[in-house]
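A single protein chain has been omitted from the complex, and every remaining protein chain is retained in its original position.
Showing chain A:
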Amino acid sequence: MTSQSILPLELRAVNFEVQGKRLIKDVSCTFEQNLRSIIIGPNGAGKSLFLRLCHGLLQPVSGQIIWQGGGDRDSARQQAMVFQRPVMLRRSVRANVDYALSIRSVARPEREAIIDEVLQRTGLSRFADYPAHALSYGEQQRLALARVWALKPQILFLDEPTASLDPPATHLVEQIIEAIHVAGTRIVMTTHDLGQARRIADEVLFMHRGRLLEHAPADQFFDKPKNEHARAFLGGELLWWHPKHPLHKPGSKKEICQ
């Protein structure tokens, strides 16, 4: 693997649509190296789609996604993603990590040491020979993290990795994400948990209805969000306001919307 970075990642006026419905609208931004970016926004804001576009699982209908760094020309090999619901292959915990390494053509003799290390660091060593499906949900998510950690990606996308985990499991997952970051991986993660966003974020991207409305350093965003929707979101208001329904402005106390 090359040590040269594929970052920064630049998005230029990226649009994405499904059956003519535009779900990501004119998103432009740049991800610099070695930061932790948290993407927040209400359900349906396009956070997950945004991650999949960056990761290359989806292709934009217009706009460009450019890896600016001079590193590996095959940028996909330097990326990894953890999904909200991890897919566990029906084999042992160890074999799950081994599979990921074999797909990235890591030589067999090198794999053992890598697998042992990541399982140990994610606290899964003693489950190494268990079927992955036998793990609890929190352990499965840790295995998903171990699996991507073994790949030593330059950038890691995480799609709400702690949704439906209890606080202790969430804490463990956050610790692992931190450790992966310290080891030199760029983190881009979505979450619904504002507390988590505050704990992890170096910078925050706020999305609403397919648009990137604010992209700011974490301190600045949480102290003084510039965007009114972001303010409403941080204030715990429901974001059902729509320009076509001016009655339902942020802050109004109407409970039902069309």
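We adopt the following convention: contacts are C-beta pairs under 8 Å (C-beta built on N, C-alpha and C of every residue); 3 or more make two chains touch, one makes a residue touch a chain; residues count from 1.
The rule is short, and it goes like this: contacts and distances are computed from a predicted model.
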item: Chain excluded from display, named as in UniProt, from "Allophanate hydrolase", "Anti-sigma factor N-terminus", "SCO6045-like C-terminal domain-containing protein" or "ABC transporter permease subunit"; value: "ABC transporter permease subunit"
item: Residue among A:C29, A:V61 or A:A76 touching the omitted chain; value: A:A76
item: Option touching the unshown chain, where A:R121, A:K152 or A:R209 are the choices; value: A:R121
item: Option from A:I6, A:L53 or A:A100 whose C-beta touches the chain left out; value: A:A100
item: Identified contact with the non-displayed chain, of A:Q4, A:T30, A:S62 or A:S136; value: A:S136
item: Missing-chain contacts mapped onto chain A; value: 52, 55, 57, 76-77, 79-81, 83, 86-87, 89-91, 99-100, 103-104, 120-123, 126, 130-131, 133-136, 142, 147, 151, 172, 175-176, 179
